[in-house]
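Missing here is one protein chain; the remaining ones are kept as they sit in the complex.
When the chains are written out, they are named A, B and C in that same order, and each has its own residue count from 1.
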């Protein structure tokens, strides 16, 4: 297919701050003065929380070297007046994603397929599991597989090892692709906003364990999945994406689980995509997403 | 449009019983012997609950008078060996539906439109409300409107009046079309399985009051509605239909409510349709629905 | 419900132009200098067509009188260098919508409900029909109903009368809510981009007459509807919204039509909402929509 998209280096700046006059102009004026072209701009004011969010894609008008340090220094000089949190990403946007799994492999398989074909433009420095089962799959994709078994007693050590791998690989994101262990509070805090979990229900319905069994008992007619950021409150982290499909009385728990697997894969991969494209903002217990 | 459907009298027999050899044959043999043609048959075995469900549409092979009493007597003679609950309905299937409302009129308006155009082939002997607001709408459709205000103190009397209207009108079904009062336990028991309520969330998420506010606070990305039978456990009755739409961070509670209204209308009218077409079976706290 | 939204006067400026450095800055700088606050900004570059689109919601930082003429004059002075088409709308955004119908009343009924409850914040100066059937519905809503019958011979005169009503009522939008007449080429040209039609299929499938019959013959498993702008090429105008539902082999044409009616209503009302909220841009034979 012909590529309609520009091949010069592109950048994405994202920011949020209290609502204040001049916030948009802060960005557009600075970028204009610095000789950048804005190819997409999108803002949102949360008037209930009095908070402003913005995402801008831009590139140089002319082919010049991009000096990240200068850019950041000069922009920060102006932004400081706005009590603003901001981030800059530059192409190629190759996020490093560490994946954690247990025995279920459908989400892992889906993520690896998208990684292998470039549909998700990421690097995967490590796959971590508390079981050895999925090593072959990891190997076929040439990805290091860390088997770190866990028991009640060894949990602190295991989590320390996990954290070390995440840090050593300089991961931008951790994906819990059906990792069937409850993270400790300490671990949750360290990963808050940097780890995405897939829960196999339409949260807040069916929190906790065995949601497909809960859903079966309740006789639901829609089965779903929820991708959310890890937070210190289990299954209560900010929701990113939710997916759903119709079911009926003929679905036993294993049938709900089977249909659910497809939804989990799609819901999780969409959340990962939003994250690596720098489309998501944390907004208290919620998210703001400038989705495609 | 040309009508593909037969115009002779048709019948629907529905039944459920414990799983036992010969249940299907009981029906098909009887109907065959009595000179009936089966135009649709659908059965389901719930192997977890050990329960059999069947729905059969049939008509006479030849144009003869249908003797309901004889049919029922003779079929019961055979069915008694099967510990079976069964019902017979004959065309025209004109269910009598009493509608209860408060101030929100979207579900009422939708039901009345479907009633007026024949999309829902029902009679509406009464609309009951604890507020006077929707009388004009009822009047335009020539339907008696009963304004029965309610307070904590007058609840027992009000419910008695409501029940009397339901009984006097020989209602087959009561529809709580956003009736914003919690029914008493006694009332719930009397209406169990005969009344459909629309709850404005994807149950079991956001039970109770103000679900759109709860949903907003939780930052959900899918908004939904659930039609369920009334039971003595509030918002826990058997689910009939559920509907859903995507939303994002730009939806404040009133926006969720606005989008939700469309889903509530569709979800409720589909549940009513399933009920009046005799497609729904109660199965403990769940439903079996031979849906079109 | 408490209203989170600001009550001061708000404005929406929309524009499109060739892609050129400085387009975004043109707006943000001007609005900043004039003392306006940008509460939402959204842009899109169509790199295939080399065209830039932008939509900005803004309001004054302080409570001052808005001088529309001054604003337009001064902005045009700057915009002229950009070969730009732009429009300004100010609250209250009360579009005047003329509705045209024939005998099917589901879309009309839905639009009138949303008009009556304020869900669609519009005025309806006229309902025009080639049949007398829907006058009672119009009357109940206190809207003038123009019965303008049409034959092959009287088509030019009838369309002239229709156009006069549209012009006299200063309509911002014409909605063909199942108006079952093919507009003349001349009429189409006059209404191009200013009239929305609902077609009862997923265009480009099943163009032309009796789409539900075509869909039935083809054995489709999804039934849908398409809202599009009128253009001089029948059923080929720019698509605004499309809706869809699952169906199966049990649906005869009249059943497809019944299910389709719900989709038509939702699809059409969403298109109308996008239009009156100034979210839609024409982009050749396509649309750009900054949807909520």
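For the reader, a short list of remarks on this structure follows.
The working rule: contacts are C-beta pairs under 8 Å (C-beta built on N, C-alpha and C of every residue); 3 or more make two chains touch, one makes a residue touch a chain.
Owing to the predicted nature of the structure, the values given are computational and were not obtained by experimental measurement.
Take chain A: the residues that touch the chain left off the picture are 1, 3-5, 105-106, 109, 113, 117, 119, 140, 248, 250-255, 257-258, 261-262, 266, 292. Where chain B meets the omitted chain, the residues involved are 4-6, 21-25, 28-29, 31-32, 37-45, 47-48, 61, 246. Touching the omitted chain from chain C are residues 44, 46, 48, 202-206, 217-222, 224, 238-242, 244, 248-250, 252, 283, 285-289, 291.
The criterion applied here is as follows: only the chains that are shown with their structure count from here on.
Centrality by C-alpha centroid: the chain sitting nearest the overall protein C-alpha mean is C.
A straight line joining the Cα centres of chain A and chain C is 36 Å long.
A separation of 42 Å divides the Cα centre of chain A from that of chain B.
Across the assembly, chain A contributes 44, 48 as residues in contact with two or more other chains.
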